[in-house]
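Below you will find the structure I want to go over with you.
All protein chains of the complex are present and in place, except for one that has been dropped.
For clarity, chains are labelled A, B and C in written order, and residue numbers in each chain start from 1.
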Amino acid sequence: MTPPSNKTDSLEALRERLRNFVRERDWDQFHSPKNLAMAMIVEAAELVEHFQWMTEQESKDLTPEKLAQVEHEIADTFVYLLRISEVLGVDIIQAANRKIDLNALKYPVEKARGRNTKYTEFE
Amino acid sequence: MTPPSNKTDSLEALRERLRNFVRERDWDQFHSPKNLAMAMIVEAAELVEHFQWMTEQESKDLTPEKLAQVEHEIADTFVYLLRISEVLGVDIIQAANRKIDLNALKYPVEKARGRNTKYTEFE
Amino acid sequence: MTPPSNKTDSLEALRERLRNFVRERDWDQFHSPKNLAMAMIVEAAELVEHFQWMTEQESKDLTPEKLAQVEHEIADTFVYLLRISEVLGVDIIQAANRKIDLNALKYPVEKARGRNTKYTEFE
Partner (left out) sequence: MTPPSNKTDSLEALRERLRNFVRERDWDQFHSPKNLAMAMIVEAAELVEHFQWMTEQESKDLTPEKLAQVEHEIADTFVYLLRISEVLGVDIIQAANRKIDLNALKYPVEKARGRNTKYTEFE
């Protein structure tokens, strides 16, 4: 019988790698949710930095070199987001699915279509 | 025969939900990488906000109510991170694995163990 | 003779108000540089939030209502920036002047004119 595709648990495999990476370096002591949230927003800002002087169109047409840099910042942000989920015991996939359920209520298709308005500002 | 666990593609299923959510609302027009990076850091900051006046220890001992709020902010940040990966064609799992490979070189166990120092500051 | 304009020390007067505000509420205990930096970026993100789905042009043409909201976020960010300067003993005006001196060296007019390139990327 063929084993299940390793795509099955690619996210779980990544989480496991991260756990080991941190444990080997004895970094758990620094990984409080407070500190991880700070580290995460710092990486998020490095992603923002790439786009700050670009037009929206330019941000869609990245050179391969720029895209590779952007990819690293996405990865760094994701890694800290996984770590913070880990130390808080949050299932990030489930959390996202629940949030989409909520957003579907806050942004019903008929009201939100084509509008960039926050739901609290719907008249 | 039992179908494969839907955990197999839980991340892909989430991405698909997001794609549909955005398409139904005709929000692609707002989802340039530049704008998504902004939206993402705004959500990241809402996560930071929960922890700003807490001690590190307090950030580890969240009440269930606070944890539920934190979970929503993690989800929001993750959702925008997935969206930006989507519009840029980035495989977020692969990107994270590559970054961990690089970090393993920048932070070798013997140098990094128990230290909170940036690799550029290793003497 | 007219007294000196109270514009003389409007920044110092503001700092003094902030010191008193914090002292009366016994908030110094929470105002470590670490915490203030977190609070500051949270306010900065609230400023970013107003602009995330706007075009650049829209961000220049704010309605009076939107401008008033933006003004509050600028104020909040500034207040925490003053607080962090205060607790660290940084003269924010002097620091800014020094940084402009440095930037003038990093971005000489003839190289930087009309370009949105980071100085490390000048060829």
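Going forward, a residue touches a chain if its C-beta (ideal position, glycine included) is under 8 Å from a C-beta of that chain, and two chains touch if they have at least 3 such contacts.
Only a predicted model underlies this, so the values are computations on that prediction, with no experimental measurement involved.
Screening C:Q29, C:T63 or C:T120 against the full complex identifies C:Q29 as the residue touching the chain left out. Considering the complete assembly, subunit A touches the hidden chain via residues 30, 35, 38-39, 41-42, 44-46, 48-49, 51-53. Within the entire complex, the positions of subunit C that touch the omitted partner chain are 4-5, 7-11, 14, 17-18, 21, 24-27, 29-30, 32-35, 37-38, 40-41, 44-45, 47-48, 50-51, 54-60, 62, 67, 70-72, 74-79, 81-82, 84-85, 87-88, 90, 92-93, 95-100, 102-104, 107, 109, 112-114, 116. By the touch definition given at the top, subunit B reaches the unshown chain through residues 37-38, 41, 53-56, 116.
Everything below uses one rule, namely that only the chains that are shown with their structure count from here on.
Put simply, the C-alpha centre of subunit A and that of subunit C have 28 angstrom between them. Centroids of subunit A and subunit B (each the mean of its C-alpha atoms) stand 2 Å apart. Multi-chain contact residues, meaning those touching two or more other chains, occur in subunit C at positions 38, 41, 53.
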